[in-house]
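One structure is given below, represented as structure tokens, and several questions about it will come after.
A single protein chain has been omitted; all remaining protein chains appear in their positions.
For reference, chains read A, B and C in written order, and residue numbers begin at 1 within each chain.
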Amino acid sequence: MSLYKGERLSINVFGESHGKAIGVVINGFPAGEVVNIDELQKFLARRAPGQSALSTARKEPDIPQFLSGIKDDIIGGTPICAVITNTDQRSRDYEAMRYTPRPGHADFGAFERFSGHADMRGGGHFSGRLTAPLCVAGGIAKQILARQNIEITARIKSIGGVVAQKPQCEPTPQMKERILEAKSQGDSVGGIVECEINGIKAGVGGLMFESLESKIAAMIFAIPAIKGIEFGNGFAAAALIGSENNDEFVFNKEIVSTKTNNHGGILGGLTTGMPIVFSVAVKPTPSIAKTQDTINLDTKQAVKLSIDGRHDPCIVPRILPCIESAAAIVALDTIDN
Amino acid sequence: MSLYKGERLSINVFGESHGKAIGVVINGFPAGEVVNIDELQKFLARRAPGQSALSTARKEPDIPQFLSGIKDDIIGGTPICAVITNTDQRSRDYEAMRYTPRPGHADFGAFERFSGHADMRGGGHFSGRLTAPLCVAGGIAKQILARQNIEITARIKSIGGVVAQKPQCEPTPQMKERILEAKSQGDSVGGIVECEINGIKAGVGGLMFESLESKIAAMIFAIPAIKGIEFGNGFAAAALIGSENNDEFVFNKEIVSTKTNNHGGILGGLTTGMPIVFSVAVKPTPSIAKTQDTINLDTKQAVKLSIDGRHDPCIVPRILPCIESAAAIVALDTIDN
Amino acid sequence: MSLYKGERLSINVFGESHGKAIGVVINGFPAGEVVNIDELQKFLARRAPGQSALSTARKEPDIPQFLSGIKDDIIGGTPICAVITNTDQRSRDYEAMRYTPRPGHADFGAFERFSGHADMRGGGHFSGRLTAPLCVAGGIAKQILARQNIEITARIKSIGGVVAQKPQCEPTPQMKERILEAKSQGDSVGGIVECEINGIKAGVGGLMFESLESKIAAMIFAIPAIKGIEFGNGFAAAALIGSENNDEFVFNKEIVSTKTNNHGGILGGLTTGMPIVFSVAVKPTPSIAKTQDTINLDTKQAVKLSIDGRHDPCIVPRILPCIESAAAIVALDTIDN
Partner (left out) sequence: MSLYKGERLSINVFGESHGKAIGVVINGFPAGEVVNIDELQKFLARRAPGQSALSTARKEPDIPQFLSGIKDDIIGGTPICAVITNTDQRSRDYEAMRYTPRPGHADFGAFERFSGHADMRGGGHFSGRLTAPLCVAGGIAKQILARQNIEITARIKSIGGVVAQKPQCEPTPQMKERILEAKSQGDSVGGIVECEINGIKAGVGGLMFESLESKIAAMIFAIPAIKGIEFGNGFAAAALIGSENNDEFVFNKEIVSTKTNNHGGILGGLTTGMPIVFSVAVKPTPSIAKTQDTINLDTKQAVKLSIDGRHDPCIVPRILPCIESAAAIVALDTIDN
């Protein structure tokens, strides 16, 4: 199931990359909240393809049509359905691949899981395109949270091994260069993204299996191409000693605070009131023009594969709003519990 | 809620570190499976405290009593309740700490969340002790999986910066030295653990929010002290190019396989049939003897804190069965879907 | 949330009676099953309005458009989204009623719940029209079940006090007369429907809160206008003695069976292999032309209300496929557990 069933929200994403439409049904967004459609559209544009030489040539306006739950830009309280029509798919590019799973893609697992019945053209339901409806939900969640002074920002820490001095909202010139270099070689690069959530009070989250780290991690791994997540110091904490890694408590103008934020704002599954900070690893785009070895599941033969479709040499810049969306959905679902 | 609600399993852990008992209620374990109690006890002993100079002096036999669901060592199909009585707690050690949150612990968040009502002696429900009932569930799950030739092993990659040449089931002599050094300084160390799941066929897992990576990550973050998780190459993938990181498909004696396993056995949320491999970051034990700054939530004053209780200078060796348990529960819950 | 989250299925209905569209997202229908669109359309026609003098004059073709999850009439395994566009709404009929809750309708509760923000024209999300997407899911479920020799049939036991000698698939002439009589008086009638599920083996269902009776009852009460449900003898059992009401076990050609079926096929939440039989009470349509007292929530005044829209004098005949759909969804979700 492509269903997030949270505390008070549910998000059900549907659609295939080359089907009629993709979309989302959202339950539980609070009645009376205004949806600023222009702002939402700008948010979605950050994720949309076809913006520059750095991303896929596929152009999709990605304008969601709201079929229910919102009237005169106000959330009514009943389920919201948003649909984005697919317009620029070229399935021809993929037809030959039905039985030739692409390295690094879900193709083979999906073939096994659904006995070959799923519509896998363009990656089908597993395509990064499915993050568009996620961003519809996340973009609205971000607007609602902003009214409660909760802000969520994802920034680039590195691309293809090029590390920014501090996390950036846009790729640096060296990063762009690295992306174009990979592109020119018919190859791709990945990167690391940091996300910060500010404005959530202490004591929010849950116990054990419902820890806030569990919820954020589960949502983040819904985004294709994510291969790791760490909170605060994360993996670096493993080489520190306790007295280095612990964050001492202090009063900051009567507000409980910690001197440092090595813990990334969450301890024992609950917020401490410090900014929530986590980083995620984005693998290099698996669709590459370079020839690769694969197999034909029908003929049982080894075959060569060169992926000619329109692909991003690096999805890191476009993934930022997806990370923010994932964080926003969890935050909105959790803040009042 | 400390409730895991999976596809066909649910696991509800209960108890406080210094309360009467801790335990677990398990729904959905298959009827007719035998529980090898000796083997379970050996598995639990790997997690139990008081085994060596490397761990806490608290000694708990950690023998689960099954109140329901198992008769003559056979699983009946109805809910299983296992209870472990607390015997060696010394709450005196903690009484003074009620209003002085320990750095690196859940104390402050829990105080805010439950308005100070939760029994937080010894860390209460947030104590690492609560992983004992998790291991009861996980140990049984491992036995059931082993009968289906699914094996799960967690190994130590590093402790306190000491990196093993290859992952080890026990700490190396240098690691032990590093732990004792930290202990002698009233400090603690963390480490990195790798876990491998072998024997799961291709196509297992779920879509988007129910991806297998989402499920494993959510379960892993239920274990206290975990601050990061990565699958396959994980964060290292972020610096590779696509042609390096992609795993090419080949036939291996008529079985679809990949030449390498950079993806860690999961693509698009579904298994590929390759071993599932993930690593987790364990932070240094936050309870240390060294004096730390904190606050008194009652008097609103800054105070000094030195934690005199019996604590592990390093929980990495004892966390291995917890990681295996988390993996086993998710695996058992997922393999038939 | 209008979300059914079952064992392996989820059903999320969305839409408002007078909005752009209504629809459903379905997760978990088995990959590879064929959807016979003609048969589905015939099934939906049984529920559709505007068929005869007995029902509302609103005419909606109710043709679902599948946006995802089905390709060439085959279920792929990813989420199915079906949309039915609203075409014949006349919101003018309802505009005046925004602050005047209709007796017997959800209007007042919804006003309180959503602070007046929900689009309640034509009953909004609470309209009986929302059973159309339920029937899309149920109609497909019925087709899948039929291939496993599981058949579900709902029949009319009574309408407006006119009791059939035995349950009927169509209203009897006396029932039709009773409906038209009520209609001519600007009034409405209800009835009782019996539903039978044949072909489910013994041992299916769940324990306590997940008993099969709990699941069927919960799903049935999702249908507007249902006010009661009973299994087997139901309320009549309350006046019997144990030896009358108990069903003795016998072998029927090596198959375990019961001599009678007073229990309605479910004991202790689990099937016995006998036909599952339950009856539901359908209240008289609350929308009537007769003048009624109500209030204006804005002016706080008492007002008179006569509902001029197009309404069914009796929804019992049209509710049959809805009951079958509810039963089919639960059956499909439960049979393999």
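Assume a residue touches a chain if its C-beta (ideal position, glycine included) is under 8 Å from a C-beta of that chain, and two chains touch if they have at least 3 such contacts.
Owing to the predicted nature of the structure, the values given are computational and were not obtained by experimental measurement.
Contact with the chain that does not appear here is found for just one residue of C:K20, C:R46, C:H105 or C:R129, C:H105. Although one chain is not drawn, the whole complex shows that of B:P49, B:P64, B:P103 or B:G124 it is B:G124 that touches it.
Residue positions on chain B in contact with the hidden chain: 1-3, 5, 10, 12-16, 19-23, 25, 27-28, 31-32, 65-69, 71, 74-81, 83, 110, 113-115, 117-119, 124-125, in rising order. Looking at chain C, the residues touching the absent chain are 1-4, 11, 13, 101, 103-106, 108-114, 125-126, 130, 134, 158, 160-161, 182, 185, 187-192, 201-211, 213-215, 217-222, 224, 226-251, 254, 256, 258-259, 263-264, 266-273, 281-288, 290, 292-295, 297, 300, 302.
Mapped onto chain A, the footprint of the missing chain covers residues 7-8, 78-79, 207, 337.
Here is the rule we use: only the chains that are shown with their structure count from here on.
The mean-CA centres of chain A and chain B are about 26 angstrom from one another, to the nearest whole unit. With centres taken as mean Cα positions, chain C sits 45 Å from chain B.
Between chain A and chain C the centroid-to-centroid distance comes to 38 Å (mean Cα coordinates, whole Å). Touching of two or more other chains is recorded for residues 78-79 of chain C.
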